[in-house]
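For chain A:
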Amino acid sequence: MELIPGVTTEHYLVLSLILFCLGIFGILYRRNAILMFMCVELMLNASNLALVAFSRMWGDTGGQVFVFFIMVVAAAEVAVGLAILMLLYRNMGTTQTDVLNKMKW
Partner candidate 1 sequence: MERLVTLIPLFPLAGFLYITFLSKGLSRSFVGTVGAGAILLSFVASVLVFSTQLHGEPVVVKVFDWITAGSFEVDFAFLVDPLSTIYLLFITGVAFLIHVYSAGYMHDDEGFNRFFAYLNLFVFFMLILVLGDSYLTMFVGWEGVGLCSYMLIGFWYKDMRNNDAAKKAFIVNRIGDLGFILGMVLVFIYCGTLSFGELYIMDTAISGLHGEVATAAAILLFVGAMGKSAQIPLHTWLPDAMAGPTPVSALIHAATMVTAGIYMVARSSQLFQMSETASAVVVIAGLLTSLLGATIALTQNDIKKVLAYSTVSQLGFMFVALGMGAYTIAVFHVITHAFFKALLFLGSGSVIHAMGGEQDIRRMGGLKSHMPVTYWTFLIGTIAICGIFPFAGFFSKDQILAHALEHNIPVFALLMLASMGTAFYMFRMFYLTFHGHFRGSHEQEHHLHESPRVMTIPLVVLAVLSTVGGFIGFPHAIGESIGIHHWLDHFLENTVVMSYSTLSAGSEVILAVVAMAAAAVMIWYAFSVYVKKGTRALEDDEVESQAHRLLANKYWFDELYDATIRRPADALSGWLSRLVEPRMIDGAVEGSGRLTRWSGEAVRTIQNGSLTTYLLAIIAGVILMLIWLN
Partner candidate 2 sequence: MLTLALIALPLISALLIFALGAKPARTLALGSSLLSLLLSLGAYYLVHAGQTELLAFDQAWIGPLGLRFAFNLDGISLVLVLLTAITTPLIICSTWNKEISNPHLFHGLTLLMVASMTGAFTAADGLVFYLFYEIALIPIFFIVMSWGGENRVRITLKFFLYTLFGSLFMLLSLLYVYHHTPNGSFAFEDLYAAGRMLSAGEQGLVFAGLFIAFAVKMPVFPFHTWQPATYSTAPTAGTMLLAAIMLKMATYGLVRIAVPMLPDGIMEYGSWAIVLSVISVVYASFMAIVQKDYKLLIAYSSIAHVGLISAGVLTGTDTGIAGGTFEMFSHGVLSVGLFFVYDILERRMGSGEMARMGGIREVNPLFAFLFFAIVMGSVALPFTSGFVGEFLLIQSLATANIWYAVFGGLTVILGAVYMLRAFQLMMLGEANVHTRSFAALSRQETILLSIIVALVVVAGIYPAPLLDIQAEALHNLIGSFH
């Protein structure tokens, strides 16, 4: 049932894992909010990939439906998130998170 011969579910999952970890490291490493934001998207897509792969493996389309939902929500999230970042930049003149540390004790 392999779509591309020789490429098994494991391969997709490993790719998903690599993408997810890239996202995590990106979030931890980067200080720029936009880049961090993109890393979050990367993590979301990594999980999407895993969902699709499992869905294919079990022959259950439920996983693919979930992916659509996630994509819709992610799109909405991008809209809101980017708007917040825009406002932040306008008010604070930066999107660097190590500068934006007002929310502490």
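As a working rule, a contact is a pair of C-beta atoms (placed from the backbone, for glycine too) under 8 Å apart; a residue touches a chain by one contact, two chains touch by 3 or more; residues count from 1.
The set was built so that all candidates are chains of the complex that A comes from, given by their letters.
Note that the coordinates shown come from a computational prediction; the quantities given were computed from them, not determined experimentally.
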item	value
Interface partner of chain A in the complex, by touch - 1 or 2	1
Complex contacts: residues of chain A adjacent to candidate 1	24, 27-28, 31, 36, 97-98, 100-105
